[in-house]
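The complex appears here without one of its protein chains, the remainder shown in place.
The first chain written gets the first letter, and so on, giving A and B; residue counts start at 1 in each chain.
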Amino acid sequence: MRFPSRILGGNAVFALIGAAALLTICAGAVAVITAFGNTPDSAWEKAAQAVNWYSLMVGISLAQSYLPVYLAHGQTRRRFGAQAAVAIGVFGPLLAALVTAGYLIESGIYRLIGWSQVLTRPHVFDEATQVPLVFLEYLIEFLAWLTAGAFIGSGFYRWGLGGLLTIPVAVGLVVLAEGAIGTELRLPILPHAIGVDVPQSLGTTLGVGLGTFLVGLALTWLIIRDIPVRNPKS
Amino acid sequence: MFDDRTPIYRQIADRIKADVLSEALKGDEQVMSTNQYAAFYRINPATAAKAFQQLVDEGVLYKRRGVGMFVSPDAREALRSERRKSFFAEVVDPMVAEAKTIGVPLSQVIERIRELEG
Partner (left out) sequence: MKIEVDDLVMRYGATTALDRLSLNLEGGKIYGLLGRNGSGKTTLLSVLAAFRRPTGGRVRIDGQPVFENARLTERISLIRDGGATVELGSAQEAVGFAEWLRPGFDGRYARSLMALFGLDPKKSVSGMSKGQRAALGVVMGLASRAPLTMFDEAYLGMDAPSRYAFYDALLSDYLANPRTIILSTHHIEEVASLFEEVVIIDKGRLVVHEESTRLLSRGTAVTGPAAQVEAFTTGLTVLNSRRLGPTTAATIYGDLDEARLAQAAAAGLELGPIPMQDLFVHLTGERR
């Protein structure tokens, strides 16, 4: 089987441009905050949350755009499923690496100016310079959001509005992953509404994170294993 | 390109026959392939092949394996004698009938024929 380079290529370029744009926005925000005489907390910590939603969109587009094209070009659902899983498995680490790099850049700049990089949310890491931990946390998070997106996208492609029913399940996936990372749910829609308190040990974090990812893939496969290509509207 | 009255393959056959009669296609000369006919007339090659088969059955064309279709050496003579047989029934009789219908006196028709023979 071939490596899903076509899926990854376009998305990776977009992710790099997006990361650069996000950095620029952070710099702008920090500039504004300092202009009002305040010392900012870590801006990147807040910016990194946007990447969750971006991951969700990428996941959705896998099912909505790429699945029908794969099938129309004579590929099987099995092959698409495998390629999509590989694509998520490569794209998640890529995004996590970009976010980790962003933290390092921010911490370098703050140190030059003499600010401290204050983190306002609970994390697996204490300092933004703990590269492996930062990477691990965001990896678990993005894999969950990407898979949740693929799951929702498949549901909507298959059942139209009936796909709404996939959303609670997808939220569950994300909640589980967030729970693996820390106690606070970083869901803008349901802030603090549901708390999954997982005892903090690196092993559990890793296990639950990986488990969530695999469960998400399995659930998505249940939807697409015999999914029909939609009939054209006529 | 085709009139709707006769099947396409018969029209192709008729055209090849006409070419043989007029000597545009001579004895033992190779005719275009079914594929060339198909592309030219925008028809399925099987339909073109049907026209050719009909001509082979009638002895107008013969097949050389692996080379193509050729005009039978005696095709023109055969077609001429066949046409001669039906000439009066198919050409002269309808002409006379038409002349009667529209009121052209037969003497005028005969006169015209003499003129043409010159």
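As a convention for this text, a residue touches a chain if its C-beta (ideal position, glycine included) is under 8 Å from a C-beta of that chain, and two chains touch if they have at least 3 such contacts.
Quantities reported herein were computed from a predicted structural model and do not represent experimental measurements.
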item: Chains in view touching the one left out; value: A, B
item: Omitted-chain contact residue, chosen from A:Trp44, A:Tyr70, A:Phe125 or A:Tyr138; value: A:Tyr70
item: Given B:Ala39, B:Val91 or B:Leu106, the one touching the chain that is not displayed; value: B:Ala39
item: Touch residues of chain A, complete complex, unshown partner; value: 2, 6, 10, 61, 65-66, 68-79, 226, 228-229, 231-232, 234
item: Positions on chain B contacted by the hidden chain, ascending; value: 4-9, 35, 38-39, 41-47, 50
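Quick note on the criterion: only the chains that are shown with their structure count from here on.
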item: Distance from the mean Cα position of chain B to that of chain A, given in whole angstrom; value: 75
